[in-house]
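Have a look at this one.
Here is chain A:
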Amino acid sequence: MTDSAHMVLMVATVLFGLGLIGVLTRKNVVFMLISVEIMLNAAGLAFVAAGSKWQQPDGQVMFLFILAMAAAEVSVGLALVLQIYHQHKTMDVEDLKELRD
Partner candidate 1 sequence: MILVLMIGILLLGGIACWLVAQRSAMAARYVALIAVIMAFVIPLGWFIQNKPAITGANKWLVQYQANWIPAFGISFHLAMDGLSFLLIQLTFLLGVLAVLCSWNEIRERSGFYFFNLLWTLAGIAGVFVAMDLFLFYFFWEVMLVPMYFLIAIWGDFNRRYAAYKFFIFTQTGGLLMLLAILALYFIHGQQTGNYTFDYFALLNTTLGGATGRWIMLGFLIAFVIKLPMVPLHNWLPDAHSEAPTAGSLILAGLLLKTGAYGILRFVLPLFPQASAAIAWWAMLLGVVGIVYGALLAFAQTDLKRLIAYTSVSHMGFVLLGAFAFNEIALQGVVMQLLTHGVSTGALFVMAGMLKERLHTRDINQMGGLWTAMPQMGGLALVFVMASLGLPLLGNFIAEFLILMGSFPVNPVLTVIASVGLVLAALYSLRIAQKVFMGQLQVVSERPADLSAREWIIMACLTAAIICLGLYPQPVFDLVKGAFFVTGYQLPVAGVSN
Partner candidate 2 sequence: MVLAMAAVVVILLIAFRASHTVIQVTGFVMMCGVVLAMWFVRDTLPREIPPLLVVDGMAALFTGLIIFSVLVVGLLSYIYFEEREENPKEYYILLFLATLGSAILTISRHFVSFFIGLELLSVSLYALIAYLRNRNNAVEAGVKYLVLAALSSAFLLFGMALIYMETGSMEFTAIAKALDAGGASVLFIMGLGLIVVAIGFKLALVPFHLWAADVYQGAPAPVTAFIATVSKIGVFAVLVRFALAIHLQQNTLAVTIFTVIAIACMIVGNVLALMQQNVKRLLAYSSIAHFGYLLVAFLSGNAGVGAGVFYLLAYSITLLAAFGIITLLSTRRRDADELSGYRGLFWRSPLMAAIFTVALFSLAGIPLTAGFPAKFFILTAGVQQHMWLLAVVLVLTSVMGLFYYLRIISTLFAAPPITPLKERTLHPFFYFATTASLVVLMVLLGYLGVYPSFIVENVREFLLIH
């Protein structure tokens, strides 16, 4: 049981890493958001794995919360992305450099 939990954790870690790489490499805001979503889901997966390891529902409860929160985040995020596109006609974060020293 614990072994499989660890396996899942491993998968989650890989997923998390992939998301991180995505955030780092992508310049498009939408893709970055998606990558962050992946990372959040990876965390959720890890929770589920942990919950299963300890035979508790807590992990899955947490996953639900994560989902809800991710949804909220994405909605706000997309709204902002729209605004950006509206104002800057671009989705490239590298163009968002007006706030700086």
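Per the selection procedure, all candidates are chains of the complex that A comes from, given by their letters.
Methods note: a residue touches a chain if its C-beta (ideal position, glycine included) is under 8 Å from a C-beta of that chain, and two chains touch if they have at least 3 such contacts; residues count from 1.
If you're wondering where the values come from, they're calculated on a predicted model, not measured in any experiment.
Chemist: Just to confirm the interface: in this complex, chain A touches which of 1 or 2?
Modeler: Only one option touches chain A, namely 2.
Chemist: Which residues, counting only chain A, touch candidate 2 once they are in their complex?
Modeler: Touching candidate 2: residues 5, 9, 12, 16, 19, 23, 29, 32-33, 36, 39-40, 42-44, 46-47, 49-51, 53-54, 56, 58-59, 61-62, 65-66, 69, 72-73, 76-77, 80-81, 83-84, 87, 93, 96, 98-101 of chain A.
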